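The other protein chains are all here in position, but one chain of the complex has been omitted.
Chain lettering (A and B) follows the sequence in which the chains are written, and residue indices restart at 1 in each chain.
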Amino acid sequence: MKKVAMTGNVAVANAMRQINPDVCAAYPITPSTEIMQQFSTFVANGQVDTELVTVESEHSAMSACIGAAAAGGRVMNATSANGLALMWEMLYIAAGNRLPIVLSCVNRALSAPINIHCDHSDSMGARDSGWIQLYAENAQEAYDNTIQAVRIGEHPDLHLPVMSCMDGFIISHSIENLELLDDRQVGDFVGPYKGTAYPLLDLANPVTYGALHLQDYYIESRKQLHEAHKRAKNIVIEVGREYGKLSGRSYGLFETYKMDDAEIGIVALNSAAGTAKVVVDEFRAKGVKAGLLKPRLFRPFPYLEIADALKGLKALCVLDRADSFGAAGGPLFIEVRSALYDLPKRPVAINKIFGLGGRDLGLDDLRKVFEELVTLLDKGQAKSLYEYITVRE
Amino acid sequence: MSKPKGWKDLPEGGLIKEAGNAEKYNTGAWRSDRPIWIKENCIQCMFCWVFCPDAAITVDKNGERGEFDYLHCKGCGICALECPSKVKSIVMMSEAEGAKPDALEKAKAAALKMAEEKKAVKA
Partner (left out) sequence: MSVLKLKELSKKPDLLTGGHRMCAGCGAPIVVRQVLAAIDEPVIIANATGCLEVATTIYPYSAWKLPWIHSAFENAAATISGVEAMYQSLKRQGKIPADTKIKFLAFGGDGGTYDIGLQALSGALERGHDFMYVCYDNGAYMNTGIQRSSATPFGADTTTSPAGKVLQGKTQKRKDLTKIALAHGAPYVAQASPHNWKDLMAKVQKAMSIEGPKFMNIIAPCNRGWRTQTNDAIALSRLGVNTCFWPLYEVADGVATVTYNPKKNRRPISEWLKPQGRFKHLFKPENDWMLKKFQDLVDENWRSVVGMHNASHPGEQIDPEEGKTW
C-alpha cells in the first residue's frame, strides 16, 4: 500500500492497471478521456495484458465490450455524458445478457446546451438499464469502487454490469492524496475471471447470445434481472467488508455522517457530500443536530436500509445533481421519498436541484438549506417541495 | 414442446445452450407445395443441396443425396427449378397431392412431360 497524489481519473486508470482486464474499449470524451488515455500508456508500455479496442464511437465501445465479455473475459471501459447516452441501447443489452462489464462513468451534464462539467444527468438517465451503480465522493472512493466493481459484477449470483461513478472535473481532474493497494493485492482480490458461465470461445459448447424473446419468454428474462438486483445488495456489502479487511477502508450501501441523533439531514451523492459534511459540522457546533447520508449504491436502491437510517430525522433535504423533468422531484429524491413512505412517522422531505452543468455548490448554498430545514422543525410544512438552488433568477 | 420453463429454470441472460435445436422445429407444416424426388432421374449433382435455404436435402456419409427432410422443407421450389437433369428429378406438387401414395408416379409422368415440352420448344 502506498500514498500517492493523483487525479480521480489517474486513480481509476491505475485501478484498471492493477485489475489488468483482458479487453478494454477506448473512445475519448471529456472528462473521462484521461482514464483510457492513461490506460493506453499502460498498454503501450506492456504493463497490462489488455487488448485495447480503439473504437469509433461509444456505441461501438459498449458493443465491443459486450462481444468481448460474451467471448469470456474481463472487460472495462470509461465514458461520460453524451458518450453514455450514445451507449444507451447497449447498456440495456449488456445487462440483459448478464455480462459483468465494468464502466467508469465520469459524471457530466447531458446536452443541450452542450456543457462539459459535472452533473448526474448521464448516469441517472441510465438508472433503469439494469446496471449496478456505485457513486464515489472522492478519488479514493472512485479507486476503491472500481476494484470492488469487478468482484461485485462477476459474482456468480449476479453476473451484472457495474457502473462506477465519480464527479467530472471536481474529482476526475483534482489531485488528491490517496492510498493505492499493491498490484498483487488487487490481483488477488479480483482473482481470475469467472463472470461468463458460457463463453462464446468455448467451441465445444456453442451457445446463442441475444435470441429473440417474444411474449412467451421475454418477461421471464426480465424477472431474472429483477431477482439478480435483489441479490446485489448483500453482495455489495460482502465485497465491501472484504475490501475493508484488505485496505482498512470498509464500504457498505451508504455512508452516514453524524446521523445517530440527527433531527435534520441532507442526502447527497458524490462530491457534494464532502461539502455537506463541512456544513454539518458548522451546524453541530451551533448545537443543531444535523447529519448527512451519502448513498453509495444507487442501483439497486437500498430503500429499506436508507429508510431505517433516516427514520429519526424530522426534516431532510435531498440534493439532486440531475433533474427528472416533469417528475415529482429529482431522481434521488424520488427514491428517498418513496423509501420513507412505509415509515410509521415520516420526516418532512424536500428536494433541491443543484449544480447542473458544473455550477458550484458553495458552503453558503448548503447553509441556506440547513437553515430552511431548521425552520421546518417548527413549521413542519415546506414552502416548496422541489426547487432549484445555485441558479440565478 | 413441453410446458415452457419459468424464470427460475431458464438459463440467465436469455442464452440458448442447445445449439441448433431449431432442428426440432417443424417448418414443414408451412408447405403449400411439396417437392417430390425421383431417384432414378437424379444425377447426384447436389445443386439442390447447395441451393436449399432450409438444409432440407438429406445426404448420406458417401455424399449421396437421399429423401427430402420434410420436417424442414418449406416447399419453396428452388430445388425443382434449379434441378439440371434432362428429365427433372424434382417435381413440385400441391402438398395435398404430394402426400398421396401415387405422388411419385404422378411426379415421374410430370417430369417426362416437362422434358418433352422443353424439347418441343427447342425444336
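In the analysis below, contacts are C-beta pairs under 8 Å (C-beta built on N, C-alpha and C of every residue); 3 or more make two chains touch, one makes a residue touch a chain.
Because the structure is a prediction, the values reported are computed rather than measured.
The chain not displayed here makes contact, within the full complex, with A, B. Per the touch definition above, the residue from A:Q37, A:Q185, A:T208 or A:T256 contacting the chain not shown is A:T208.
Of the listed positions A:N9, A:N97 or A:N145, the one in contact with the omitted chain in the full complex is A:N97.
Residues of subunit B in touch with the missing chain: 4, 14, 16, 18-27, 30-31, 44-47, 49-57, 59, 61-63, 65, 69, 71-78, 80-82, 92. Although one chain is not shown, part of subunit A still touches it, namely residues 22-23, 25, 49-51, 53-57, 59-61, 63-73, 75, 89-90, 93, 97, 200-203, 206-214, 216-217.
The rule is simple: only the chains that are shown with their structure count from here on.
Subunit B has its Cα centroid 56 Å from the Cα centroid of subunit A. Residue ranges of subunit B in contact with subunit A, taken from their complex: 4-7, 10-17, 19-20. Residue ranges of subunit A in contact with subunit B, taken from their complex: 96-99, 159, 197-198, 205-211, 213, 216-217, 220-221, 223-224, 227-228.
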